[in-house]
Every structure is written in structure tokens, then in C-alpha cells.
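Can you keep this structure in mind? I'll have questions shortly.
Only one protein chain is missing from this complex, and each of the others stays in its spot.
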Amino acid sequence: MSVTPGVLNPPPRADRRPRFKVGAGDLPLLMAYVYVVVMTGVCLIVSPDLIDGPGAMSANFSLVVPLALVCFGQTLVMLTRGIDLSVGGVISVGSALMATHLNAKGWAVMPEVLAILVLGTLIGVLNGVIIAKTAIQPFIVTLAMWSIWDGVAFGVLPVEGGKVSQTLTNATNGNIVGIPKSIWIVVVLLVVWRWLRQTRLLGDLVAIGSDENRARLLGVRIDRRKIEAYAACGFLAALASIWVTAQTQSGSPIGGDQFILASVAAVVIGGTNIFGGKGSAASSMMGAIAFLLIPILVFALNLTSFWGTFFQGLILIVAVTFNSLIQTRSQR
Amino acid sequence: MTASSLEITGLQKSFGGVKALDGATLSCVGGETHALIGENGAGKSTLVKVLSGSVQPDEGEIWLNGERLHVSSPLEARQAGIATAFQELSVIPDLSVASNLFYGIEPKVRAGRIDRNSLRREAASFLESLGVDGIDVAANVRELSLAQRQVLEISKALLREPAVLILDEPTSALLPEQVQWLFAQVRDFAQTGGIALFISHRLEEIESLSDRVTVLRSGTNVGTGPIGEMSEARLVEMMLGRPVDRVFPEQPAAPTEQDVVCELTDLAAPPRLRGISMKIHKGEIVGVGGLQGQGQLALFMALFGAIRSTGKVSIKGKHVRLRHPRAALDAGIALIPEDRASDGLCMTLSIRENISVGSLPAISSWGVVNRAKESKLLSSAVSQLNVKMKSLRQEVSALSGGNQQKVILARVLAQKPSVLLMYDATRGVDVGTKAEIYRLMREQCEAGTSILFYSTDVVELVNMADRVVVLHDGQIRADLHGAEITESRIVAESVGGGATRQLL
Partner (left out) sequence: MREAVTDTLRKHRSVVLAFALAIVLFVIGTVQASGFASWDHVRTILITSSFIGLVGVGQTLCMLTGGIDLSIPSNLAGAAVLTAFLANGSSASLLWIIPLVIVIGALIGLINGLGVAYAGVPPIIMTLGMNSAVQGLLLIYTHGGLAAAAPTNLVNFVNGNTLGLSTMVLLWIVVAILATVVLSFSTFGRKLYAVGTNPAAARLAGVDVRRVLVVPYIVSGAGAAATGVLLLGYLGQAFITMGDTYLFSSAVAVAVGGASILGGKGHYVGTVAGAIILTLITANLNLISLGTSAIDVAYGVILLGTVYLASMRMRSGQSPRLVAMLGDARTSIAKRWR
């Protein structure tokens, strides 16, 4: 069989392959970096202390950690064209439980911490099972779960407060080899993402989000992968819950609610395709930073903090509209 | 891998109330290329899905090399040595060519990681060894043309070095050289002792490639034998269950030149449709042919205002702007879409609602639906088409495929079009309903409606069309009239224009 050039394919026509691997579909993924750079720049110009000042980095990253954890999981879920609204409930219930039951010191916290992680994972598994085995859309399932677990959180801890173990707070504060633990965690997450990108799990999630019917033909274990994605999301939300409660030293029965908007916004700003098939947890974490820079910017510009709430909602609307328009077009 | 034999017995499969396989059997030996033919809806694709593990049969047995197989998932099919190139292509658009080629069989490195670079190298060298070039292994499948995707799908199956290679309509978009390449691959494969199962609509290809053929009809095996012993007429008769001429209504003599009802000037919708200029006359049936993926869908969508297009369209001399299907309908153009379930019907709504929704302006006043006008519309539509149903309030999902198609027809005809667009309207429809649809088409023409219809079935084009335009690469390559309309001519124009070849 001769290998004559061009024998098997007609000469390429108008739709030439792009020279660089970056096409219109990649634009959203890069925008997050642009947002962060621009906003950090503005902040540095207007009020440098907020970023450069003593302890600023550590304080800022301490806020980044829980959102980075949650939006990592949210990215996995959104890759499959799903969404997880129950992260709010997981964080709330985790926070409520920790503030009322975890009063141990030293290593004795471990079993209780593990219990919270297991609970979060199980909630995620439940989400995944229902979504995989029934025709119910993810947003309804996780909306219902959010209500359920927020309700449980309320039952456990009706008002904010409670007592949080000092061990946990100490564990999340401080530095390792001079760098704040919060930054280490973000680094670890980035490393985990790099590894994850090359695994079968992620390939399957992308396939499911890109074209579920064809993925089924390929033999992808769709149910199993969806359950894994939601379980991971629940686990990460539980981790976030532990961090937040340890840092604020107080439990909140509605503490998780803000994370729903924040994580979805982070993922959207980060450029992950909400219709599935393309995305990056690293970009989502960038998006998380961009999202969290908004209140800082607002403070720097001397506006009332409520502008932060407004802009956070606005940036989600703008980013998702922008992404939807591009991503629908590139489907053609 | 080698295979000594593949035996399928008593396969039964129903979807809802519809029986797709009814005691189907198949028998192949190692080293042979076995063709599986049958009409749309005969059960071929279901059989393929059962063998590849996507679908579980209700009853039946599969024996490979004398051992009973339970293929309950695509993974098990692969482990059993069955590889399939699917008709609808199992390639994921957002993944690279290399990732798709090696999907599920990636060479792993440490800690479950897949080495992307070595994957690309191996993919490139594999494609080279097959003689495939022009496909960038790092490109996303989304960037490939339909023909390239088909080549990829076939290569993917070959890569798995299976014992049983299943090819479901692998040539629908391929050019002649590519078809030759495929044949060479299949012959090489057969020489290694494997079994190749080849499903196709093109009898010429079957005759040249396969050793034996099995005909499926209504989910059953109605005939098997060596290809040399089966004449084309006999095969077609087995496929249809009745002689060909009983299905198609008599074709009237070539109509005298009529008024131009619709004129297209440079109608284009890049990248698929590159510029179509043609005239459609009153009462004319124009068939649209060509290989798959040459712009036929784009033409229909553009003419119906469903996608943006450039160029001019005029109806009865008046220029119309087709920005939306509503504009097309107002101008007298109506469409019967490709896929009943996803584009044609609202499955959970009633027959009544599905038919009425296309004519809402005509049956309502002041924004409220006029029940009397609606009833009149419905009763005339339903009787004209002979839709078999229990009541108008029935959900359309409960109807058979043929009756569902009739509901769509009812809706479209109630829109009183002067130009009727039919895109593969007889796909997956039983022979009886097909005959009714053909009869209806003739009736409409006699009443003055013009029809533009696309079909993958060349026999349909030959028997129904007064003219056939063959599309290639988004443009008209040939405009055949009267006696020029023959199967071989249409196929010739589809693949290369001009000379017919021995193969065809």
C-alpha cells in the first residue's frame, strides 16, 4: 500500500487548521489570567498595602483556600455538564457540626475531622447516584440537597457561634518553611490538577461532557465517573468547611451559601465551558482569585462593601454571557 | 487476533413497544468478510449495538470461537476481541485525534498517568503504518471533516486488532480512494483470520468486498449466502419483502416546462454550503444527492431559514429574506426535518398539539386558539394522511415510527407550502408507510406543490425525482434530468463526476 501524500485526504480547503493550538474556544480560559492581572494591577496602584502590606498575602490567601477547594470540585462537575449547588449545604453542615461537637485537643480531632470529610463525600456520592441513575437534572438534585443539608445545619446549630477546637485553628495558621500554609495548599491543588489532567478519570469526564452518547459507545463508565465527580466535589467542600471554620473560629449554619455563587462564578470566570467538554481547575482557581479580588478592589476604591456583592453578581453575569456566546459559536 | 467462528442465534430486542430484533441470527467463519444488509429499521444497527455491548438483548446467544459470550458492556466487547466502527462515529469532538484513537487502551505510565507525548507519537506512527496521512494527531476531532472522522473511526477499530471487526456504514462520506483504502485494510484484516462484518447500503461495495451476505428484514434473518449466488434483484427483494416496483408509485412522463416557483442565486452558508444556484419549477420533484456531508443539510437549513445564509432566494418572483423558519413558512416553504425525535416532534405532547403548533397564526384570533378552526385543520390533516391513532389527545411518543412521521407530515402540509423540503423523510420508516409517503408526494405535485427532497437511498431518488442535483463540497456538481437519472450516474457524480467505473 503506497503512502502517497494526500491520497487519503482531499487537499485542505478553507477550514485550515490553526497554526497555534489556541483557537476561539481557548479564549475564555485565558481571560481569567487577564482579569487577575488587571485587578491586581489596579489594586497595587490604588492601595498597595492591601496586597503588599504585612500579612496581606497570608490573609488574602487564607480566603482563597476554601474557594479554591470548592471550585476545584465544581470544575470537575461542570466538565460533565452538571453543577453542584449542594456545596453550600455541605459547608454549612460541616461548619455547624464542628462548632458543636469538635472540642477535642491535639490528635483527638482527627477522627472527628475524618467524619466530616466522610459526610461530605457521602453527600456527594448521593448526589452522583441520583444524577447518574435518574433523568433528573443536576441543578434540581443539588438544589434539593442544598436545602436538606442547610436544614440539618440549622438543626444542629441554630445560631452562629459555637466553639471550635483550637488545634484546628493552629493547624491552619502559620507557615511551613516561611511560606504560609494557605499558599502551600493552593500549590498542592495545582500539582494535583496537573496530575489529574493526565488520568483516565479526567479524559472520561471531558468525554461525558463533550458528547455523552458517544462516550457511552466508547465504553466510558458514565455512571461511575459522574458519581466520582460529585463525590470529589463533596469531599473538597468538606475540606473547605474545615478550613473556614478553623479560620473564623466559629460555626455558621448558613456559612456555605456564599460559596455557591462564588464557586460557580470562579469556574465561569476561569473559562471552563459550562456546556461541558473543556475546562481547567487551574483556571477556575484563577477565577476564584479574580472573584475574591473584587471586595478588595471595592475597599481600595473606598466604596461601601455592598458594591462588592453587586460586582460579584455582575461579573458572573458578564462572564457567563460572554462565555456562552463564544462557546455556542465554536460549537459550529 | 484470529476467530474461527461467530454464531448469533435467536436475538430478541424491544425498545418500548417496538421490536428491533425478532429472532435474528448470523453465522460467520474466520477469515471471511460478511456483509449485513437491510433497510433502515431492519435491525442492523441494533445487532451491531448488541455485539458491541452498548445494548443488552432480551434473549439470544452469541458464540465466539465456540465459547458463549456475555457482552454486557463495551469494555467486555473489547476484551472479547470485538471492535466496532460505528455509523454515528464514536469520536469525542473535544478530544484530540490521538486521545480518541487510543481511548481506553492508553499505555499507562506511573501512577495512572497517561503520557500525552508518547500517545501522539504512537498515534502518528500507527496512522502512517496504515497509509493515512493529512490528519494531525494533536488536532481536536472537532476540526476534522466528516470524511476524516470516518477514517479515524475505522483506524480506531483496526488499532484494537480485534477478532471481530464490525464496520457500520463506514463509507457514507468517503471518496473513492478512501473507499479503496478501506477495502485494502479489510482484506488485510481478513487474511489474518479475523471476521469482518460489513454493513452497507451500497450493493456495489458489498459485491466487491464481501464473501457472504446476510439480509435482515424486520429484525429477522431472511436470507444468507455467498455473494456470488445472490443477484442484486434478489437481494433488494429480500430487503424490501416485495418487488421494488410495488413500493414506488408510477412515475409520470417528464412534466412540461412549468413556471419557476423558487429560484436560488448563490445561496451560501459557509463552511458547508458554498454557493448554490438553481431553479425549482411548479409541481416538480427535485432530488438532492451526493455523499454524506457535502452540504445537503446546510442547503435545506438555509432554504428554511434555520441557519444564516448569504445569497438570494425568491419565491414566485419575489425576493424573500429567510432569517427564521417563520419567515420561510410565511413565504410558503415548509420543512420535514431529519430526525423525528430530536427535531421534528415534541414527544410528550399530544398529536393535536404537534400538528397545530405549526399553524398557530391561521387558527387563532387575538392570541387565543380558535377551537373550531383547530378541529377543522386537524380532521382534514389526519384523514389526508391516514394517521393510525387512538385519539388526537394521544401522546405522539406512543405512536409507531411511521405514524410519527405522518404527524410531522400532517403538521407541515397544514402549513400549505408551495415548496416542500423533505430531508431524509423516509429514514427508519417501514415499507408500508414509505409507500404512502411516496404516494402523497405525487399527489402534492399534481396539486402544484414543488418538492425538494434529500435521500441517502439512491433508489428513491431514481424512482421519485424528476430532476436530481448532486452536491459535492457545498456546490452543485450535476443537474440530471429525465433519462439521465440512473443509479450509476448519480453515484458516479457523487464520487467523482463523469466516468463510471467497473466497481460501480
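Think of it as A and B in the order they're written, each chain with its own count starting at 1.
The rule is short, and it goes like this: contacts are C-beta pairs under 8 Å (C-beta built on N, C-alpha and C of every residue); 3 or more make two chains touch, one makes a residue touch a chain.
Worth saying up front: this structure is predicted, and the values here are computed from it rather than measured.
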item	value
Sole contact to the chain not displayed, among B:93, B:194, B:289 or B:332	B:93
Contact with the hidden chain (one of B:43, B:57, B:194 or B:344)	B:344
Hidden-chain contact residue, picked from the options B:358, B:402 or B:474	B:358
Positions on subunit B contacted by the hidden chain, ascending	15-18, 93, 142, 272, 301, 304, 306-307, 324-326, 329, 335, 337, 341-349, 353, 356-358, 360-361, 364, 367-369, 391, 393, 397-398, 411, 415
On subunit A, residues whose C-beta touches the chain left out of the figure	83, 85, 130, 134-137, 139-141, 143-152, 154-155, 158, 212-213, 260-261, 264-265, 268, 274, 304, 306-317, 320-321, 324-325, 328, 331-332
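Just so we're on the same page, only the chains that are shown with their structure count from here on.
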item	value
Subunit B residues touching subunit A - in the complex, by the definition given at the top	52-54, 73-75, 77-78, 86, 88-95, 99, 103-104, 106, 111-116, 128, 131-136, 138-139, 143, 145, 147-148, 151, 175, 177-178, 181, 184, 270-271, 473
Contacting residues of subunit A [partner subunit B, same complex]	1-3, 5-10, 12-15, 17, 21, 195, 198-200, 203, 206-207, 209-211, 213-219, 221, 277-278
